[in-house]
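== chain A ==
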Amino acid sequence: MKVTRRQFLKVTGATAASFALVDLGFNLQATASAVKELRIKNVTPVPTVCPYCASGCGLVVYSERDAEGKFVKLLSVHGDPDNPINQGGACSKGAAMFNLREIYDEHTGEQIVNPKRVQKPLYRAAGTDKWVEKDWDWMLDQIAQRVKETRDNSFIHKETIADGSEVIVNRTEKIASIGGSGLDNEECYLLTKMMRALGLVYLETQARI
Partner candidate 1 sequence: MTNHIVDLKNTDCALIMGSNAAENHPISMKWLLRAREQRNAKIIHVDPRYTRTSTKADIYAPLRSGTDIAFLGGMIKYIIDNERYHKEYVLAYTNASFLVKEEFGFEDGLFSGYDADNRKYDVSSWDYQYDESGLPMKDPTLQNPRCVFQLMKKHYERYDIDTVCQITGTPKKKYLEVLEAYSATGAPDKTGTIMYAMGITQHTVGSQNVRSFAMVQLLLGNMGRPGGGVNALRGENNVQGATDMALLFHIIPGYIDSPTNGPDNKDLLAYIRKATPGAGKLQFDTLEEFRELVKAGFPNSGFKINTSKWMISLLKAWWGDAAIAENDYAYHYMPKRDANKNYSHIAMFEAMHKGEIDGLFVNGTNPVVGGPNANKEQEALSKLKWMVSIDLWLNETADFWTYPAWERPVENENVPKLSAADIQTEVFFLPAAAVFEKEGTAAQTGRWVQYRWQAADPVGESKADLWIYNELGKKIKSLYASSSKPEDEAITKLAWNYDDEHGHDDILKVAAELCGVNVSDGLPVEGFANLKDDGSTACGCWVYCGAMTYKDGEVIYKTKLRDNKDNSKEGLGLFSNWAWAWPVNRRIVYNRCSISPDGVTPWPGDEKRVLIHWDAAAGSWVGDDVCDTGKTSPPEKALPFIMRPEGMGCFFAAKSSMKDGPFPEHYEPWESPTANAMNKQNLNPATKVWEPDKQGTPDKYPIIATTYRVVEHWQTGALTRNLPWLAELMPDMMIEMSEQLAREKGIKNGRKVIVSTTRGDIEAVACVTKRFKPFNIHGQEVHEIGLLWHYGFKGFATGDPANRLTPHIGCANTMIPEYKAFLCDVRRA
Partner candidate 2 sequence: MQLIPEYKADVPRVERFNFLSRFTHWGHTVTFLLCLFTGLALFLNNVDWLAAIFGGYAGANLVHRISAVIMTIVVVIFVIGNFKVLIAWIKDILRFGMNDIKFLLLFPLEFLGFKVKVPPQTKFNGGEKGNSMVTPTAVIFLILSGYIMWFPTIFPAGLVRLAYPIHDIAMVLATMMVCMHGYLGSFHPGSGESFWGMWKGTVREDWAEHHHKTWYDETYGDKSKAE
């Protein structure tokens, strides 16, 4: 039997240590040579924040990268021990973040990309019953055209208001936007700015539902 010198980190309550493994002087003997190599050994985790409830628990993502540093696959996602909110904790949802990108196949046990993730832009033409894969450029062009068409056809530039004066109101009520509470602040900001510049007034997010 292989006897290796190992280190043990004693984790007590709130003082959960972070990415480095701290040697507290225990020697553990690996009982069986069959104990798998720690797959996150020497992997630097990347901190993120849980995308579910708004508690703001930190999570860390361990991933495998090749020699050039190119991403290969996820290894594990778990609670960020440094984050003072959760101190390494994660509920079932937070702990399941790995599945957002990758899953283990039920039949083979193999690690695969979550088959439900959409990997290409899709277009559904009016009245048809299927999605068609399109490239990004085509999609964004088409969307921009629809936006322009609808906006230009419905745009209210000036209006006579209650006091009888005519003012610029710059709005369209034919385009609406919903959502955004799952986005980052910077994304929300671009969204709010773009939509309002287009004249949207039907602008809502999940805060209202």
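Heads up, the rule we're going with is that a residue touches a chain if its C-beta (ideal position, glycine included) is under 8 Å from a C-beta of that chain, and two chains touch if they have at least 3 such contacts; residues count from 1.
The candidates came about this way: all candidates are chains of the complex that A comes from, given by their letters.
Because the structure is a prediction, the values reported are computed rather than measured.
Note on chain A: across the options 1 or 2, its touching candidate in this complex is 1.
If you check the complex, the residues on chain A that touch candidate 1 are 45-59, 61, 63, 71, 74, 77, 82-87, 89, 91-93, 95-101, 103-104, 106, 113-114, 116-129, 131, 136, 139-148, 150, 154-155, 157, 159, 161-163, 165, 167-209.
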